[in-house]
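A single protein chain has been removed from this complex, and every other one stays in its place.
Our next item is chain A:
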Amino acid sequence: MSDLLPYPPLDPTTYDLIIVGTGVPSSILAAGASSSGSSVLHLDPNPFYGSHFASLSLPDLTSFLNSNSLSPPPSNTHDFLSVDLVNRSLYSSVEISTFEPETLEQHSRTFNIDLCGPRAVFCADESINLMLKSGSNSYVEFKSVDASFVGDSSGELRNVPDSRGAIFKDKGLTLLEKNQLMKFFKLVQTHLASSSTEHDETAVKVMSEEDMESPFVEFLSKMRLPQKIKSIILYGIAMLDHDQDNTEETCEHVLKTKEGIDRLALYITSISRFSNAHGALMYPMYGQGELPQAFCRRAAVKGCVYVLRMPVTALLLDKASVRLASGQEIFSQKLVMDPCVNIGLESLSSLTDQQKETLRVLVPKETSSKEKIARGICIIRGSVKAEISNALVVFPPKSLFPEQLTAVRVLQLGSGLAVCPPDMHALYLSTVCGDDNQGKTAVLSAISTLIRPQVPEDLQTDSIAENDTAVTKPVVIWRALYVQELVKGEFGGEISSTSSPDGNLNYNEIVESAMKLYEQLMGNKELFKEETENTAEEDDGDGVEIED
């Protein structure tokens, strides 16, 4: 770490806001605060943008997952008002396997692998609205996710019939199921249309208040939808994690009809939002790391100061300032920290209760959330579905094995998105879990359903001969498994923190909490209110240009 020094000193040394970490929520705050005229210093200890939301090369990704503590060296001056900060890793059970090192070596620079995958955005997502509002959309190009499937242990992937045309073309549903599903969609659409024109007395009757408060799964049953379709709606469209059928066991995770309809609404409005997007989902070229970068660029345009490779080593409580790894002290009344930054144990013991209260956001807690998120990344040769490159696959609860408690989502992305070399795909998997083992078991089960196992040379011919379908399955070249802690952002007055990546497919909850934090920090100002109409869009062929 000492080679990071010396740094040229920063000038000015006083800011309205200091943000540490360049993840999605931090970047939104930086862009928002800068555009509203605040002076912002945006720091990141890492040599890249994005923090836990970054897209990295395979070696960088590996070292980031493995770096348990990129802790800055303890401060030299131990005056009692200085509080040392430490980084702690959000990741546990990190397991990385390389099966074809030569292949990877050959293409080492062509990978942009997401840390927070699988992640995609709905066209009608709040994050997209925010990008349009802030003008950061001009820095990112999106492409559609071509298809989405629901899978099970048999390995068969069924299309998610998510639109009228998809239902018409679907091969897996019976005619009657098609009829029921379309009827249900129409009901939802009628409901949405009627709720948008509020004071219409007759329109409200489409769905009763009672229905809206009932569990979504019960409402689906009431609509006489068969199990197969319920499963598609719950996990393939509403993107739920937890098993909705055993409502008693997991009552905290039961989705109300109202929320379920909201999720369907998001999906339906996504499908028709941009004329050049085919489906509901899209993915940014060059990886998810482009999103925080886009907001950071926007912030920089508005005057935000950026310094990478610059950890904050200590808080100087009496001076309302932070000490950087360079030794410089920077002053600000407000500080927003990355979720992995904590107060060093040594400093903690010497704090008064009042100081602890000021610093409560940074005090290490007993695992604040029971839930974790197990993630997997596979670099594969071939595709999980012939002739389709970018696709979402969902394995609903119990579909892989009877004890599977939560849905496993899988996102396959191809070279068309500039995330991996041609002929290969990046496959992201995730599932919400209570403990590391449970999560990794589910992820591994999904992997083995989709991918041909790496077998020793001498056995390879046999296995191919015995099972023809195995031949079409992709081969894994590189694999990473890890479990990520879920940390919620907190507002703490002078010192606040942002959220870690969550277990969802999109950013809606993260964006929501960032917007809330922004309001708390800036005193009820609306995010990007000052932004005027964004200017010229570049036209880039077949990519999805998101525009108002």
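Worth a mention:
The working rule: contacts are C-beta pairs under 8 Å (C-beta built on N, C-alpha and C of every residue); 3 or more make two chains touch, one makes a residue touch a chain; residues count from 1.
We adopt the following convention: contacts and distances are computed from a predicted model.
Not shown: a single chain whose UniProt protein name, out of "Geranylgeranyl transferase type-2 subunit alpha", "Tubulin delta chain", "Trafficking protein particle complex subunit 10" or "glycerophosphodiester phosphodiesterase", is "Geranylgeranyl transferase type-2 subunit alpha". Annotation: of A:G165, A:G303, A:P364 or A:P453, A:G165 touches the absent chain (contact as defined above). Residue-wise, the contact with the chain that is not shown comes from A:M182, picked out of A:M182, A:V307, A:I388 or A:V475.
Chain A meets the missing chain through residues 164-165, 167-169, 175-176, 178-179, 182.
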